[in-house]
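For this view, one protein chain was removed and the others were kept in their places.
Our next item is subunit A:
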Amino acid sequence: MALISPTVLALRRDPRLLKLPPYLSALLILVGVVWLCLLPLNEYSRHTYISENALLPGQVHTYFGGSEQNVFNAYKYEVKELAGKPQDEISNKLGEIFKSAGLRSARQKYEYQAAGFTYTGENVYAILHAPRGDATEAIVLVAAWTNMDGELNQNGVALILELARYFKRWSLWSKDIIILITADSRAGPQAWVDAYHDEHIFPSVAPLPIKSGALQGVVVVDNALDHHFESIHIVYDGINGQLPNLDLFNTAVSVASGQLGMRVALQRMWKHDDSYRERLQTMLRGMVRQGFGHSSGPHSSFIPYHVDAITLQAVGEGGQDDMAMGRCIESIFRSLNNLLEHFHQSFFFYLLMQADRFVSIGTYLPSAMLVAVNFTIMAIALWIRSGRPPAPKLATTMPEKSSKPEVDVIQNDGMTAIVPKETITILERQMFVPVSLVVSLHFLGVISLFIFNNSAFETLPYYFLLFTMVNLVLPTALATFIHHQASLTPQQYLLFHSFSLLLLGMFLATLATLNFSLSLFVGLLSAPLSFIGNPFSGSVEPKDVFPSQLRKTASTIALQLVSPPVVVSAVCYFWGINIGEMLAEAAFGWKVNGLWTQVIVWCVWWPAWLAGSVLVSPAL
């Protein structure tokens, strides 16, 4: 300690050190991005592997086939007949089929309201009691009546009806099997899983009349094609970017491609040629989905309850028939049946770049953390800068003796240095105004959060338009207001900036552990906030702290380009989504699925952006 402290003390005063932070911040952002781009390389990603030895995927012979085909065709015919019929009739018929297979079935009605729409339906499910189990654990086989695109999931529903009948004949199950047919792909599964855990909103969602044990795994079948399919598309993203255990995904991949020789696709990458480009694209698509955090299939609703779930979707036109899909599910269920403990061995945080390549959290987390840390570094730098006293007025034309800067003689273990006094004295900081400004800006976000989550579908686009307009002038208005009420001193200006960045860095670092992708995207979009004002100057003179008019205008325009409404519109334009639909989807996610991406947008990103914009907006 005695050895380092003089060096550290001397370093602390080095003026070059105070110049460093902006460059360091920029470097961190750059490293963060480059890091991400390196991940698809062979050296940084890993082959997937099964961690949980009990799973033994693909080690059993599958018997589904043969005469099952005829029964399946009959069920398929029944399902087609029911299409478009009233819900009650569908439920009755499904209940009958379950009954004829010798299973106890039950129904659950639900009704949700979001963005002015009402989502109603009825889930039908049956429980196959394990011949060798004690009803403490269950695995779930799900098919939604209509899939995410709203098409009738005829083969999926027929297949699980047939599988229910087929599974009933086997005596080897040690976990209960729940066969669930939900009325749609988003609200139905949520209502069911909420009610299963007694977390449902009563009375709009009915409780479940019969239940089984703790859910160990969920497989969703989605096959709306009326021809043979080519490959299996595995969808695995949960609500809020949570992912199922990698072992479940690996089991499905290993069974489908290893045992049954089917092609496996993920993230809608139908043709994956294992090039760097394709890997990167797969990974980024996965990250975008994770960042949005919305429901991507019936399985998504299960994941927040710590129930690992995936959707198997039949895609393309090829040589695989429904019996192959059935065998695939049979084999996966045999593996799940082997589980001795809840999925825990493998990774919960991963990015997949191909069906058999992934990076785990330890490898990818630094990129988001580096981006988040850049804000903290700038916050610390601004804090230190805000504590420095203004330089003494030097008469430049007539150097006088009295105008010599005061100096201090500093001795450290025999070394002596003469340091201008201004670099070591620290001013008291006036923190009340900056702290209140930052806190109130963050609370301001709650208003938008409330409006966008509680408006009807028809009004949402108008609110968005209105918000975009207001957002254009709001920074200037606030800057003007602050200028007239309590004109910020250079120190308060720096502190305001510092606290805003500190909070942003803190939120993003926390978020990176929960939803890596969202944190990274918000971090990158907010990166300009680190460099507004005069970041490269260490002085606290008003002319160096407050940016010039030209700079203000340029920064305002730059910030407006990355403002939340502009980014949202750009994203919608790029993917060809209607803004109103997207907002309605978000409101639905908030009301039904417990999605909190909006909270990050309105209470973290937007306030940070607004604080930055207020700092650079010219006051009128």
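Criterion: contacts are C-beta pairs under 8 Å (C-beta built on N, C-alpha and C of every residue); 3 or more make two chains touch, one makes a residue touch a chain; residues count from 1.
The rule is simple: contacts and distances are computed from a predicted model.
Among the names given as "GPI transamidase component PIG-U", "EKC/KEOPS complex subunit CGI121", "AP complex mu/sigma subunit domain-containing protein" or "NADPH:adrenodoxin oxidoreductase, mitochondrial", UniProt records the absent chain under the name "GPI transamidase component PIG-U".
Per the touch definition above, the residue from A:Gln242, A:Asn338 or A:Thr459 contacting the chain not shown is A:Gln242. Taking the complete complex into account, A:Leu514 is the one of A:Met323, A:Leu514 or A:Ala619 that touches the chain left out. Touch with the chain omitted from the figure is made, among A:Ala195, A:Val235 or A:Leu502, by A:Leu502.
Per the touch definition above, the residue from A:His129, A:His306 or A:His483 contacting the chain not shown is A:His306. Interface residues of subunit A with the unshown chain, by the touch rule above, are 1-2, 5-6, 9, 242, 304, 306, 342, 344, 348-349, 376, 379-380, 383, 408, 410, 412, 424-426, 428, 502-503, 506-507, 509-510, 513-514.
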